[in-house]
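Part of the complex only, each chain left as placed.
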Amino acid sequence: LPKIITLTTDFGLKDPYVAEMKATILSICPTAAIVDLTHEIDKFNVRMGAYMLASAVPYFPKGTIHVAVVDPDVGTERRPLLIQTKQGFFLGPDNGLLVLASEKQGVVVAREITKRKLMLPEVSSTFHGRDLFAPVAAHLATGLSPSKVGPEVKNLIKPVFAKIRRLGNELEGEVLYVDGFGNVITNVSNQEIADLHLGDTVALELHDCMLKLSIGKTYGETKLKQPLALIGSHGYLEISVNQGNAAELFKAKIGDKIRFTKP
Amino acid sequence: LPKIITLTTDFGLKDPYVAEMKATILSICPTAAIVDLTHEIDKFNVRMGAYMLASAVPYFPKGTIHVAVVDPDVGTERRPLLIQTKQGFFLGPDNGLLVLASEKQGVVVAREITKRKLMLPEVSSTFHGRDLFAPVAAHLATGLSPSKVGPEVKNLIKPVFAKIRRLGNELEGEVLYVDGFGNVITNVSNQEIADLHLGDTVALELHDCMLKLSIGKTYGETKLKQPLALIGSHGYLEISVNQGNAAELFKAKIGDKIRFTKP
């Protein structure tokens, strides 16, 4: 069966960079089935990339290889990673991009990719997507043992967006993403909400605004143009407005802090 | 041989929704060849989706499975359909999205998709593309008999854009699509034009404007910057301007009514 390799980047589809990654993969593993997850991550927006990846990976079959490149520090000391999980593999920079998706699947072991001969003969300092991550992913797809890519590493970078702070009865999270419908997706998971024992309402503070929202399951559970909180299909709490735009209403954007308390 | 599954949606390529549909398909049918028809349908614009689908499907080989999701009423009572034609299969909502393409190919039988176990374990009320249409398409690609998806249905929704009104020597149609060059594509087919016995000119009324146009075969048949009517490569009458922009000239947009008469 063809091995699936997914690609998530901030390269866009105008420049031929994504095609160069695919060319590199197919040169090594001609039968790979390559799936674009998205290439429209906002430039250098690691948290948006992390969210997109975490959203989509549960739908892929076991053994899928995910390559993600949102990499503002390419060419510096930041480590190139291969993370093996209970469901598959993640390749990308050690900057938090892989953390939400890989932790969701259960991390088995993380390795720094150091084996030079698995990469392209010339590794540019600006395009590890093509020169390093794509070829290593393709070698994995052809059956390379993950242990051959380099040594096990600990202490992966865990950025602020991957650390919910809990202070007594309060959670401090942030906006991970605003989707095309204006839904404000936070980094607070359904598990963390459950741990707060909120019942069916939550109080939240966003900018200078205090809101008391009921926690629903579908957009239709509140009145037209009224806001509600709900656990989205990807397991994160989101703020929505029934047939309206929550991001506009609350002037929320990616990275904004949100505080959750029991009303 | 790999089965072809095409995808037509209004999801865009920024969000990972299209990738989630592909992940679902490949989880069930790992050898499917998935082809993006387009994901840039204007949000909820069923007639634009219907036109795009009808344009492109004639080029696909017999047996191709087409999944189309422009679905403003997802989560309501609207029926999810599988339409079997003489050339292939169409899956999508019963809102007219599939009507132009499937009638062009010759409908054999239409079914409502009801078989729960062919869908994803959890079917959200907002994303039938991933949870219902993608998995059923993938099961068809692996050889499932179409009769297993659910009962035969009649009286499919036929929206206004799929019903040309003929009143004596007049046709009333509308604008299906305005392409990137400003060509105004109508829902009037070459057959319907032939039935009017127009000869080589047509009179048409668009907004408050009366036009008498010659019916040509190529853009070059009229003078530079002059309008003409022609039967486009997809079999619909379109209004064009030789090296100009007909939509701008006539202020035409998707959904506008057009009346055709013999001059």
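When the chains are written out, they are named A and B in that same order, and each has its own residue count from 1.
The criterion applied here is as follows: a residue touches a chain if its C-beta (ideal position, glycine included) is under 8 Å from a C-beta of that chain, and two chains touch if they have at least 3 such contacts.
Here the structure is a predicted model, which means the values were calculated and not measured.
**Q** In total, how many copies belong to the whole complex of which 2 are placed?
**A** In total, this homomeric complex is made of 3 copies.
Assume only the chains that are shown with their structure count from here on.
**Q** Take the average of all CA coordinates in chain A, do the same for chain B, and state the distance between these two points in whole angstrom.
**A** From the centre of chain A to the centre of chain B is 34 Å.
**Q** Can you list the residues on chain B that touch chain A in the complex?
**A** Chain B reaches chain A through residues 12-16, 19-20, 22-24, 26-27, 30-31, 75, 124-127, 130.
**Q** So in the complex, which bits of chain A are touching chain B?
**A** Chain A residues touching chain B: 1-2, 4, 6, 13, 33, 35-40, 52, 55-56, 59-61, 64, 179-180, 218-220, 233.
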